[in-house]
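One protein chain is absent from this view; the other protein chains keep their places.
Labels A, B and C are assigned to the chains in the order they are written; within every chain, residues are numbered from 1.
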Amino acid sequence: LRRPIIGLVGAGRFATDEDKRIGHELGLLIAGRGWVLLSGGTKVGVMDASCKAAHEAGGLVVGVIAGKDSSRMSEYVDIPIFTGMGSGRNFINVLSSDVIIACGGMVAGTLSEVALTLREDRPVVLLNGEPDTRALLKRIGGKLVHIVDTPKQAIENVAQLLNLQIPEEINGNREGT
Amino acid sequence: LRRPIIGLVGAGRFATDEDKRIGHELGLLIAGRGWVLLSGGTKVGVMDASCKAAHEAGGLVVGVIAGKDSSRMSEYVDIPIFTGMGSGRNFINVLSSDVIIACGGMVAGTLSEVALTLREDRPVVLLNGEPDTRALLKRIGGKLVHIVDTPKQAIENVAQLLNLQIPEEINGNREGT
Amino acid sequence: LRRPIIGLVGAGRFATDEDKRIGHELGLLIAGRGWVLLSGGTKVGVMDASCKAAHEAGGLVVGVIAGKDSSRMSEYVDIPIFTGMGSGRNFINVLSSDVIIACGGMVAGTLSEVALTLREDRPVVLLNGEPDTRALLKRIGGKLVHIVDTPKQAIENVAQLLNLQIPEEINGNREGT
Partner (left out) sequence: LRRPIIGLVGAGRFATDEDKRIGHELGLLIAGRGWVLLSGGTKVGVMDASCKAAHEAGGLVVGVIAGKDSSRMSEYVDIPIFTGMGSGRNFINVLSSDVIIACGGMVAGTLSEVALTLREDRPVVLLNGEPDTRALLKRIGGKLVHIVDTPKQAIENVAQLLNLQIPEEINGNREGT
């Protein structure tokens, strides 16, 4: 079975220290579960913090890069996929992640990735404190939007969603043991 | 000088009758100004209504199509650009429009296009009545977000934004006459 | 009925004077038929020459642009579609053209577009004098590759291919009258 790929989206140059701290903790937890971390892989903000944490913890870090080369890329990306598509690559992040976690203060790029996730009828785990963002995304995404308050809750929620995606017969067998 | 290209984004299969009525009026007004209408070009909702109105009024209608063929395309598209990229084509809509108008109730696809527009530091004219959508996008986009209440106001706002985009020396000469 | 869209691919900065002369003649002929000219829309070589000719003859010129802005774009493009995808946009050119004409000496970018056209089981009209290029593409593409010697022959061949694409019942009716 393939290792689950968890997409992490969050602020880049506008990330606060708290955003980065959360990114770092999520990177650690994702690597600790044996999951692959996927992100836009830039060398700032939530992306850089999570790539560093996951990479240093021995995890595997995939970056779906906006540019054609590594000039703006986090040095902690293990597998860079260069798209040369700018923010057009956001849709590839969405399609390539088993589950997306959106964390920290909502900026335009992150919002586009959450919206594209919902557009594809895929779940998103929203680790975010702004009440109006929560309300709007919940209204648009309904049951697809999972709101959590801590990185640990986010990871628990992802684990449940991954379990749901196991085909029923396998899942049934597993529960039978 | 090239004709301005105005991008229109709005609900597809979830569009209300009111959404479609607004789309129809915007299509008429865009064609009436001699502007090119650009959209995702699907055969439902705001896109179909605006394409029909603009095409029948003698305007030029460009569709940046998600699929590889015309099976889901509005029959009122004059110039189809087939991307085969699904919602990945939303970024092309954003880059190719001089100004984007977002209209009607906010759905996930529309929200992704508005977010990508703001991500690119480009203006969006938001013709939308939901207070929480307005508040969130205004907080994220600041001066880039222009909120209006009617199709006519939207068109006036677009005209002002197009004027702003004329290089200063030309604009100065024009105002001097 | 929509106007046919004819894609023209050929050398850019490496174009010879003869390549540009052929591009110019093709642009004139495409506009003269009332067809839309589509190309990568850069301001050099075959693309610029054909865009200029078609635009000045009153034709409609679509450019599927590699960049995000008009800095490298031919000034004769009427409808620019900005992809920001670099040569990744070549596939969009292929999908969006009813027929592709490849002209002049074969360079890498042109070859990629011809190859993608054949990959999609679509016809290409090859106006090109190099025997080894003709032989290789004919072996790979078989009946999809139409080899011609002059711009006029290329246009005649395109007209036949457009006619073939009319659904049989319509075509049948037409021939019956």
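The rule is simple: contacts are C-beta pairs under 8 Å (C-beta built on N, C-alpha and C of every residue); 3 or more make two chains touch, one makes a residue touch a chain.
None of the values given here were measured: they were computed from a predicted structure.
Checked against the hidden chain, the listed residues B:Gly63, B:Gly88 or B:Gly105 yield one contact partner: B:Gly88. Among A:Ile92, A:Met106, A:Leu126 or A:Val158, only A:Ile92 touches the chain that is left out of the view. The omitted chain makes contact with just one of the residues C:Leu29, C:Val62, C:Ile81 or C:Leu118: C:Leu118.
Checked against the hidden chain, the listed residues C:Ile6, C:Ile22 or C:Met106 yield one contact partner: C:Met106.
For the chain left out of this panel, the touching residue among A:Asp78, A:Asp132 or A:Glu156 is A:Asp78. Looking at chain A, the residues touching the absent chain are 2-3, 5, 36, 60, 62, 64, 68, 77-84, 91-92, 95-96.
Residues of chain C that touch the chain left out of the display are 85-88, 90-92, 106-109, 111-112, 115-116, 118-120, 132-133, 135-136, 139-141. Against the chain not displayed here, chain B makes contact via residues 68, 83-86, 88.
Criterion: only the chains that are shown with their structure count from here on.
At the chain A-chain C interface, residue numbers used by both copies make up over half of all numbers present, so the two copies contact each other through mostly the same positions.
As a whole-number value, the distance joining the C-alpha centres of chain A and chain C reads 41 Å.
Of all residues in chain B, those that touch two or more other chains are 91-92.
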